[in-house]
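Just below is one structure, and these are the notes that go with it.
Removed: one protein chain of the complex. Kept in place: all other protein chains.
Every chain is named by a letter (A, B, C and D) in the order it is written, and numbering of its residues begins at 1.
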Amino acid sequence: MIPIDDTPLCRDGKVLILAYDHGLEHGPVDFEGLDGSEDPARTFEAATHPAVTSIAVQKGLAEAYYPSYEDDVNLLLKLNGTSNLWMGEPDTAVNCTVDYAAEIGASSVGFTVYGGSNHEIEMVEEFRDAQEAARANDLPVVMWSYPRGQGLKNDTAPSTISYAARLALELGADVAKVKYPGSKAAMEHAVRSAGKTKVVMSGGSKTSDRDFLSSVKDVIDAGGKGLAVGRNVWQREDPTHILDALEQVIFEESSVADALEYADAQQ
Amino acid sequence: MIPIDDTPLCRDGKVLILAYDHGLEHGPVDFEGLDGSEDPARTFEAATHPAVTSIAVQKGLAEAYYPSYEDDVNLLLKLNGTSNLWMGEPDTAVNCTVDYAAEIGASSVGFTVYGGSNHEIEMVEEFRDAQEAARANDLPVVMWSYPRGQGLKNDTAPSTISYAARLALELGADVAKVKYPGSKAAMEHAVRSAGKTKVVMSGGSKTSDRDFLSSVKDVIDAGGKGLAVGRNVWQREDPTHILDALEQVIFEESSVADALEYADAQQ
Amino acid sequence: MIPIDDTPLCRDGKVLILAYDHGLEHGPVDFEGLDGSEDPARTFEAATHPAVTSIAVQKGLAEAYYPSYEDDVNLLLKLNGTSNLWMGEPDTAVNCTVDYAAEIGASSVGFTVYGGSNHEIEMVEEFRDAQEAARANDLPVVMWSYPRGQGLKNDTAPSTISYAARLALELGADVAKVKYPGSKAAMEHAVRSAGKTKVVMSGGSKTSDRDFLSSVKDVIDAGGKGLAVGRNVWQREDPTHILDALEQVIFEESSVADALEYADAQQ
Amino acid sequence: MIPIDDTPLCRDGKVLILAYDHGLEHGPVDFEGLDGSEDPARTFEAATHPAVTSIAVQKGLAEAYYPSYEDDVNLLLKLNGTSNLWMGEPDTAVNCTVDYAAEIGASSVGFTVYGGSNHEIEMVEEFRDAQEAARANDLPVVMWSYPRGQGLKNDTAPSTISYAARLALELGADVAKVKYPGSKAAMEHAVRSAGKTKVVMSGGSKTSDRDFLSSVKDVIDAGGKGLAVGRNVWQREDPTHILDALEQVIFEESSVADALEYADAQQ
Partner (left out) sequence: MIPIDDTPLCRDGKVLILAYDHGLEHGPVDFEGLDGSEDPARTFEAATHPAVTSIAVQKGLAEAYYPSYEDDVNLLLKLNGTSNLWMGEPDTAVNCTVDYAAEIGASSVGFTVYGGSNHEIEMVEEFRDAQEAARANDLPVVMWSYPRGQGLKNDTAPSTISYAARLALELGADVAKVKYPGSKAAMEHAVRSAGKTKVVMSGGSKTSDRDFLSSVKDVIDAGGKGLAVGRNVWQREDPTHILDALEQVIFEESSVADALEYADAQQ
């Protein structure tokens, strides 16, 4: 962990990542609910919203679409990922080098580590290479810290999420992206475990505006520094509305009610 | 994916690859139907047809035969491949480096990825190395995107082909070579899933002129950018006739009937 | 093994390492007994005590907290480690390179080797790389020498600990960190087996002051050169008291009673 | 495959390799029939016969004996090989680099690939490295192409040998060393399958002069370019006699009867 508040990944020390790696991780099935959501341009467009501190995509999307958005969007290049056709123990392919990420304009990088998988050791060593290369390129590092696999019975138990957050600190990530551990108290424990590493919540599947914003509010109240959100933004007909509300909750630390009222007023 | 329309792989933004790696992948048995088809010179000769934007061969054929054709044929060097004597989970050996491919005259490279195989992760990481080396050499990258292995029950299901096309986009291929998913609608879905990455159909085993051209026509109508064809060309007594017809369907967007009429008139 | 008495790791030829890698190895559960013990700053603070010759932490803690303590604390960077979510044969990920450790201020490095694990050979080869890189950077090397895994029935048997100590000598470690073999005589044998390599005891879980100091005294009397201690320091409300006493036992070679009397007088 | 007729491996476009790697592959048991045959100097001496275009040995024999013969013998360094103590799936160790082979005087290199083994992919990738390094050193490459292992029921079936020959062409070998497929017609098919890559027969175990020469004659008549022979030369009391006869069959394309008559006359 190094100071990253002055990098494009942060705004007032907070982070809102718009994640759009679902085409690799889940496949086109994730785009079925909403026609056009398979088009990366639509999500890059959403990422121009001032609430979004960075868009997280794989190398191929960055190469093809980022050149049209480089003045308006910050690029977090996700360095590894795997299709859900994979049937083995949780693992993921490193499909982009840090040097190439920097070359195509990334201002931060992301990396998944599945603690507890029987590929944990290999993944942590790959993370080491990426983390040290990121340091050499002055790029912040976000760890998708998702304990999973043979060693885990419940991957969102509070103790698991606190361990996930601590792993990110111990291994040198600047931001830990973790799942929601079920309560504000559990999130507080995860945040304390992460020390100086910023904790952001992983957004999960689509829910109602109010429920979603409430969980984000809990994260902020618990000392979390923001959110990495995907489907809850780009699976909506109007990504702007929810981004307006998220901006209030995360950066203005508004209540959920005030945030929704504000967002409604922008329509 | 990067812009490739100005490279030798494309003609008017379309692609027609004449594939001749069957000697490695299937063995000499593929040449049995037609005496002389085992001679690479015969297929290099066919590749001089203006409809063919590139010939796809393995390193050994390129070294031995391309020097005689380098003024008239564009070389797509297929970087990996495996004999069908292999009995393990789908996998493939990287038998040529990108630097060497460039040295012997390749103007684009090809790479197989078997999504869903228990070698998927290793293959994707090998693809990363090839893709980034190709970028350094300004060579377009074609992915033979063939989900296969323990994770797949049906490797031509529409959802599988759409996922195959998306994988090519996400991982940074410029062209996705996929199998035909069975209908024009399914091909349209695959093309949409691939975003800016061009989708071309993999030709498959030899069929009648009309049936073959109809499936190619469907691909073009679905937004596909062309074809990678092997046995349907070089297993025919007269490769020129079918190439004349393919040229009409792909580059002139003619109907199948018009294309056949045109081709017949060239005899 | 090379002469290290003039390096920051030693004081009068003795060693007292304050180990704080438990967040990685055990997870936040280790911090439960004492609120605030999860905060690395608290343990870095404790490490400013003159008895502590170095603090041992993983890369991430070093990056985040060491810059504030570099004038008052010596950094031993622990180069490998693994979460206890790992269910396989004992193994550990190399999560920091020696060059990067040197860059962020380490004045020595630590490395775990599990002799007898079915990963022993791989770990010893990783140790080789680290040890030779440490030589090139003039950094002393501490081996956490913990025989463990399929080859071991009892990992604190005297013969096991003596073998552990000898492995450190044979493989080129400057300091061998071993578990207490149960008696002073057994520790003497381990020390003799280690030749010129310094032997330090691994502290283990928290016990009473008197019991803990007595085992440390045994180690010193047996020719051991000190201690690597974690929970027995930072899990106490007042780390200073036990560090005062340890300073007497290790560097002044006082009796346990005198050491405790001295420490009490400092309060 | 590149043009190699002007290299020391060839004489009039033909090849006669005297192979003496049996000490590694089979062990000293192969030398039992004939006292003194274990002495490499004896076979190097035989290799001074003008019929022999190169001697094929492992690195150790080349280092120890080639300096005495470098004016009179051409060295084909066999880059991989394995003892028959090995009980696993067919595989082989790369025991010499191409650069070192060049340094000790090799004018060509040899490499075994077991197509169909579950080590096929690894071997083909090792072959790639050797082949490209050989190109950089301007050294012809001979592939010992021996399909073998889990994928093979019969490793001398005509279809297997034709596939073996084709693999050598596809992967970039200049010469394919294959077993005799049982008939001249089958050898012709293998030769056609190999395209511009020269096919030579692997000599096999010792037989009578007439039987052996007849099979060599079949190979030449089938378009093969020669022979790699071991035991049929150095297990004989008088290697010169059979080499005289082979010279007639291979380079003069004599009949077997004429070749034997010629050889007898030289005694």
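By definition in this document, contacts are C-beta pairs under 8 Å (C-beta built on N, C-alpha and C of every residue); 3 or more make two chains touch, one makes a residue touch a chain.
Please read all numbers here as calculations on a predicted model, not as lab measurements.
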item: Residue in contact with the excluded chain [from C:S37, C:S54, C:T82 or C:S162]; value: C:S162
item: Per the touch definition above, residue among C:G116, C:P140, C:G203 or C:G230 touching the missing chain; value: C:G116
item: Hidden partner chain, residues of chain C it touches; value: 1-2, 115-116, 118, 120-122, 124-125, 127-128, 131-132, 135, 147, 150-152, 159, 162-163, 166-173, 189, 192-193, 195-197
item: Absent-chain interface as seen on chain D, which is shown; value: 21, 23-24, 27-29, 31, 38-40, 58-61, 63-65, 81-83, 85-88, 91-97, 100
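Please note the rule applied: only the chains that are shown with their structure count from here on.
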item: Mutual neighbours - chains that touch chain A and chain D alike; value: B
item: Touch-network distance, chain A to chain C, counted in steps; value: 1
item: Shared interface numbering between chain D and chain B [over half = same, under half = different]; value: different
item: Rotational angle, Cα trace of chain C fitted to chain D, multiple of 5°; value: 145
item: Chain B and chain C: spacing of chain centres that average the CA atoms, whole Å; value: 58
item: Touching two or more other chains - residue numbers and ranges from chain C; value: none
item: Contact graph of the chains (line, ring, star, complete, other); value: line
item: Set of all touching chain pairs, with the criterion as stated earlier; value: A-B, A-C, B-D
